[in-house]
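Heads up, one of the protein chains got dropped from this complex, but the rest are sitting where they should.
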Amino acid sequence: MGKYIVKKLLIAVVTLFLVILILFLFMELMPGSPFNDPKLTDEQRMLLEKSYGLDQPVMVRFFIYLRNILKGDFGVSYHLSINTPVTVMIRSRLPLSMKIGFLAMLFGSAVGLCIGFLAAFHRGKAVDVISMIITVIGISVPSYIFAIALSYFVGFKWRWLPLLYDFRLPARSIVMPVLALSVFVMAVIARFTRDEAIAVLQSDYVLFAKCQGTSKATLLFRYVIRNSLMPVITVMALLLVGLLTGSLVTEQIFSIPGIGFLLSSAITSNDYNVVIALSFIYAAIFVTVRLLLDILYGIVDPRVRVSGNDPV
Amino acid sequence: MDQELAVQAVHRNPSIAFPEDGFKEEDFQFVKREEGLETDHTYSGESFFRAAVHRFFARKANIFGLVLLCLLVLMSIIGPHISGYSYDEQDLEREGLAPRIPGILSGAETLSGTRGDIEVNRYEELGLDDVYYFFGTDSLGRDLFSRCFQGLRVSLLIALAAGLIDLVIGMNYGMISGFFGGRTDMLMQQFVDVASSIPSLVIVTLLMLILEPGIGAIIIALMLTGWMEMSIVARAQVLKLKEQEFVLAARTLGAGQFFILFREILPNIVGTLITQIMVTIPNAIFLETFLSFVGLGLPIGSCSLGRLISDGFDNCLLHPYQLVPCMLLLILLMIACNLIADGLKEAFDPGNRNAV
Partner (left out) sequence: MARVLFFLAVFGLMLSGCSGMNGTQKAQASPAQELNIAYSVLPITMDGQLSSDVADEKYLLPMSGLLFRLDSNGGYEPDLAEGFTVSEDGCTYTIRLKENLRYGNGEPITAQDFVYAFRRLADPLNASQGIFLITDVCKVKNVEDVMTGTLPVEELGVSAPDARSLVVELSEPCPYFPYVLTKANCAPCSRSFYESCNGEYATSADTLLSSGPFIVDRYEPLGMQVHYVKNPYYVNADRVSLPGMTIREVASTQEAAMCYEAGEEDIIQMKGEYAALAEGDPALQQMTTGIIRYLAGNLKNVPAWGNRNIRLAIANAIDRESIVEHYFQTGAASLTRCIPTGFCVEEDGSDFAADPERYSDVCTFDADRARQYWQQGLKELGVDSLTIELMSASQVQALMEILKEQLEEALPGLTLDVRLASPGQLTDALSKGDFELYFMGWAADYPDPNSFLGILEEGSPMNRSVYASKAFNDLMNKAALETDPQKRMALLHQAEDTVMEDMAFIPLFSTGDTYLISEKVEGYFLTFNGGLSCEYSKKSR
């Protein structure tokens, strides 16, 4: 077991290193030095590039950067917010994006699980058909369309909730973004839960339990939920990565100061320290979640540990 | 019971004497009438594909999805030519006209002003009596009907490209990785691991900045990010099949590696691969609309669903009709693709519950 974990850990570290390298090289291809403000003179620009170490060769810059990342220093923002350390900018945003992501996940999966189990127990009946329609719509309609609809009706027409994020009303402000983001989660989880639960319901041991005269409630809690939850959790974990890192469009629509908005602004204004930092954070979260999943699978299923194959 | 059994039954009947000059045809008769002799479908010699097609058409939702997709494809071909206005012809005079359809919509619209509603009919203001824009016009006076279907055409083109990329890159990568195994597989999978750890959003947006924005850039972005899922699916399928007897048989007969991979294994996994393509396509369409919404989409002059939605969104309080038709088209397209993908998944792989 120890060997397996160490191996997975090593792979994660190598992956992260490669990610940083690729991001760095990619950014080198970006047009322009960060100091391309029209109001700067050539002398100023040279002095600046020197003070930020941009006149060094590429490899030297990369290793300086790598060392700084390990110290938690992502440099300063060049364009978005002049001279502000990137860490300062992310520090205030990440918790908000994560909070909204977590809540969307929580709400979406709670509803999704209910719909999924209901549909599985009433397979082929009206409930199943309705749930299928809901999930197809949830998966087909982009979340920003839900966001637009919510802000129009709930925020503007009915005036129940603030239209835009207001830090004076933090709890009420995040209700709409959470709802808009949770629709997709709900649909995916519902569909997956339904398929899993049906498979469990069709299995021989459930048939046996039924023959023994087990009550419906026991059947549900002891057999169906227990056995169909594990694969569903895998899907949840992967969905969570996407949600934690914020949604560009939803944050834009509700004017939420989260990292999704930060990323899109950073990309359009060529602020490459911010882009690298955010991409690194995204990749780090992604790799961590995958690592945890791998380890979890290793614990649950010894075969994985021995063969070393990734669970697909 | 089939015919042979019926003959046997007659044969064994002891009350019938054996004629000396042997049996003639008229000596025999069927015990039961033909309608009684039902073919058992479970054991019929239907090919795998037939069965899949059969299963696919057995569900109404699948037929609905297929018909919807065909309709959308048809409209993307003829739609831009129906109204008689080209999709990129500007007429600043005629900007912001509401939809007008003979006998249905008059072209009047209600604006929600800060001091109550304002009722206007721009057609009448401009003296356009015999002019009909079915979906209205945008803020540059272009016909939205033509634009919507032109946009649909672009989205479908992107879908086509995404499908091809899946086939050319993803399928081959996954199959080779799975089939050869060992060090090749390990290296190739490590690469996929790393590549999939970079947020595809970052790759795509960076690309859009380096390349000239346009369909080309979107397709390159898809090439870099879209094939991975397909490769994982293809690899898993190959891993499952490569230890089976028919592969062993082919190998014993001296078939080459690539012959086995593409002639023996590929036909057996084609169903799953098609399903995966149908899963990729909505993602690709969504990617384009998303990019356009964030402002990194197609160049000006062209139009796509994403561009239309993002333009329409800017004005949806003022002129909701600029947003609704293109949004509906996108939703219909996504629903059609998802329904077909679902149907194919069940049709090709009825037993496998985990095929996502």
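Which chain is which? They are A and B, in the order written, and residues in each are numbered from 1.
Note that in this section contacts are C-beta pairs under 8 Å (C-beta built on N, C-alpha and C of every residue); 3 or more make two chains touch, one makes a residue touch a chain.
All figures in this text were calculated on a predicted structure; none of them were measured in a lab.
Every visible chain touched by the undisplayed chain in the complete complex is listed here: A, B. Residue-wise, the contact with the chain that is not shown comes from A:Tyr165, picked out of A:Phe121, A:Tyr165, A:Phe184 or A:Phe280. Per the touch definition above, the residue from A:Ile5, A:Ile69, A:Leu106 or A:Val129 contacting the chain not shown is A:Leu106. Although one chain is not displayed, chain A still touches it through residues 31-33, 35-41, 43-44, 47-48, 51, 77, 79-85, 88-89, 92-93, 95, 99, 102-103, 106, 110, 151-152, 155-156, 159, 162-171, 221-222, 225-226, 229, 233, 252-253, 255-257, 261-262, 265, 267-271. Contacts to the hidden chain, counted on chain B, fall at residues 90, 92-93, 95-96, 111-115, 118, 139-141, 209, 212-213, 295, 299-301, 311, 313-318.
Here is the rule we go by: only the chains that are shown with their structure count from here on.
A straight line joining the Cα centres of chain A and chain B is 26 Å long. Partner chain B is touched in their complex by these residues of chain A: 11, 14-16, 18-19, 22-23, 26-27, 29-31, 132, 136-137, 139-142, 144-145, 148, 152, 192, 195-196, 198-199, 231, 235, 245, 248-249, 252, 263-264, 267-268, 270, 275, 278-279, 282-283, 286-287, 290, 310, 312. Per the touch definition, chain B reaches chain A in the complex via residues 61, 189-190, 193-194, 197-199, 201-202, 205-206, 209-210, 232, 236, 282, 286, 289-290, 293-296, 313, 316, 327, 330-331, 334-335, 337-339, 342, 353-354, 356.
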